[in-house]
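One structure is given here, and the rest of the page talks about it.
What you see is the complex with one protein chain gone and the rest in place.
Letters A, B and C mark the chains in the order given here, with residues in each chain numbered from 1 onward.
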Amino acid sequence: MNVGDLLDARVLGPDGVPLGVVVDVRLALETRDEPDDGPGGREDREDREDSEDRKDSEHDAALSSRARRDAVGGAVVLGLLVGPRRAGSYHGYERTQVRSPWPVPQIVRRLHRGTYLVRWQDVAAVDDGAAAGAGGWSVRLAPGYAELPPELG
Amino acid sequence: MKKVFAAALGILTAIGGFVDIGDLVTNAVVGSRFGMSLVWVVVVGVVGICLFASMAGRVTAVSGRATFEIIRERLGPRAAGANLVASFAINLLTLTAEIGGIALALHLASSVEPRLWIPVAGLAVWLVLWRVKFQIMENVAGLMGLLLVGFAVALFLLGPDWGELLRQAVPPSPPGTEHPASYWYYAVALFGAAMTPYEVFFFSSGAVEERWTAKDLSTNRVNVLVGFPLGGLLSVAIAACAAVVLLPAGIEVSSLSQIVLPVAQAGGVLLLALVIVGIVAATFGAALETALSSGYTVAQYLGWSWGKFRRPARAARFHLTMIVALLLGVGILMTSVDPIAVTEMSVVFSAVALPLTYVPILVVANDPEYMGEHVNGRVVNALGTVYLVIVVVAAVAAIPLMIATGAGS
Amino acid sequence: MTHGPRIVDARLHLLSRQVLDVDGEPVSTVDDLELRGPDGSEARAGQEAHVAAILVGPALVTRLFGGRAPTSRMPRIAWDDVGHLGTAVELAVSSDGLDADWVEHWVRERLVERIPGGRHDPEGDR
Partner (left out) sequence: MAGLRGLGRVVAGGVGGALALAALGGCVASRQEPGQATAAVADALAEAGSAAQTTRIAVELLSRGRLTGPVADTTLLDQLRVLDDADAALTTLVPPDAASSAHRADGLAAVGDVTDVVVAAREWVAVRSGGDLGAGPAGAGELLDDLDQAAGAVDEALAAAGGP
């Protein structure tokens, strides 16, 4: 089973009622501490530079202003994000606090209103749609599944 | 001192790099038909390209991710794939136009048929891409492209009636002899020429080539804010030269030779020679940039190793893509299609493709996961939203206007 | 030592991201992620599952146009090789040892290295 199979799969309730589609797969990534000489793309590029005039403090300041970057270990499936309609990619707006540039996030949020998280334990079956007339991948939820808020922690 | 020099060089390069065959042809055509009445579009275009080029440069410097990686990441494989096909096709069209421009300019200099120059130009472009260091390539083409200042010199030597030029420009309105649809068609073409998407692909990927980090943001800002507006002034000078000399004579610009006539009239053989060298350098520089952009877009979408700072063998598929693009461009030109016609097509289709490039940049420039503390400020976002609307309107209007006016007649 | 897990959404934070090797060389994009159960068994609905590998290349084709290739034959990068997650997925291994990068190696050895100057370092003086 691949993540790509689950994405955009139809979501069915325990009784087979269509509920929407899978818009994303939520994972928990193990993160690790590490000594500050981490190997990595950008740092490496910088190291190759002849940077006599670049002070170390400057270097650190530049790093802290950068985007988040973690040393990671295993990735475990937590659940599926279910959206009531097929509205394409999220662009990240639904689950974050970003509100600019107007009006893009507002439109995307509107399209994705009503999205919720279902725990992986509450997924009863994943069908690859190989059976005749099944029409692609579908996911069936277990009885008593819970609709959890979709926001990222 | 070294830093000042680097900034100065960057600015000069931006000026030289801003004017390409699309700007040359479109501005001259517009000047000869509409006088100065479309200058406002150049101003709008320059502000737009400043806004988005600096945004793309900032995103890349801070996150390390170039524009097309971001487009793929934000739009997903399907929409970004469609975007890639469109961008690559337009980029190829622009590359074709630039190589044709080199050949036409060399034809002016030598009388040797353009058809003979086309393979030579293609080969020369490839050799530079294959061998020459990125900074040297950029600086030499940019500095020599600066000779296009000859158009501004020519304008002063022509001693035009400045008041009349100003009257044509403000308030903007189409001349009575022209249909409003034609006026708006050329407005869109001029906007497309000023904001060609390849400039953003090149600018952001160039930031990786030159290993920019968050510390280079001020250089980025200065390059953009000085270079592009001065490039815009050159565009206006080209249009003004055509408006002063060609418009009153009833000349419709359809070839590169007509574009340089005002320069010869004003400055004689010497200025003419300098401007022709400038045109060769500017189109050559733009051919390099568009060829690189074709490699950048494909490699970034598919995650290949790319960049001129690597040995060609360490970015094999990237170099192969550029070779294929160059061969295609040369092949298209060898069917003896008119490079000027290709140029006009390329700027209009650029206008159509603008939202595909600029919307994802604007979105990512607001994402703290990418940008940390360097997310867009309020003013930039307000401007960005205004341009979002302009860009979408221009894109939607481009094709209907092209059909309605029969490509501007 | 580990701290709390980082919660990510696959499409939002992983799919279509650039994969870099340990030297910062681009390898591919994340075209798909393979899920497996404990001990590498087939992943099952509702039961513990983790990301086993990044799928590249043909996985893009199937995601674009549908259809299905046997997962076991797809070029893959083991998730164990992943070192860091930032704006890109950074591996802890070199791309030279990755089977997933075979097309690049093929183009390099069969074509680009055979053109004179193919190994020339453009940043070098000569």
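The working rule: a residue touches a chain if its C-beta (ideal position, glycine included) is under 8 Å from a C-beta of that chain, and two chains touch if they have at least 3 such contacts.
Small disclaimer: the values here were computed from a predicted structure and weren't measured.
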item: In the full complex, displayed partners of the excluded chain; value: B
item: Of B:H107, B:R311 or B:H374, the one touching the omitted chain in the full complex; value: B:H107
item: Candidates B:V43, B:V222, B:I251 or B:V277 - the one touching the absent chain; value: B:I251
item: Chain B residues that touch the omitted chain in the full complex; value: 107-111, 177, 179, 181-182, 245, 249-252, 254-255, 257-258, 260-261, 264-265, 268-269, 272-273, 276, 338, 340-341, 344, 400-401, 403-409
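Just so it is clear, only the chains that are shown with their structure count from here on.
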item: Centre distance in Å when chain A and chain C are each reduced to the mean of their C-alpha atoms; value: 17
item: Rounded Å distance between chain A and chain B, as computed from the means of their C-alpha atoms; value: 37
item: Junction residues of chain A - those touching two or more other chains; value: 41-42, 45, 67-68, 89, 92
item: Two or more partner chains touched - positions in chain C; value: 11, 15, 31, 63, 87-88
item: Residues of chain B touching chain A in the complex; value: 62-64, 74-76, 79, 211, 213-215, 359, 362-363, 366-376, 381, 384-385, 388
item: Sites on chain A touched by chain B in the complex; value: 41-42, 45-46, 48-49, 54, 58, 62, 64-68, 88-89, 91-92, 96, 98, 100-104
item: Touch list for chain C against partner chain A, complex; value: 1-12, 14-15, 20, 22-24, 31-35, 42-43, 45-46, 48-51, 55, 59, 62-63, 66, 68, 71, 79, 82-88, 90, 92
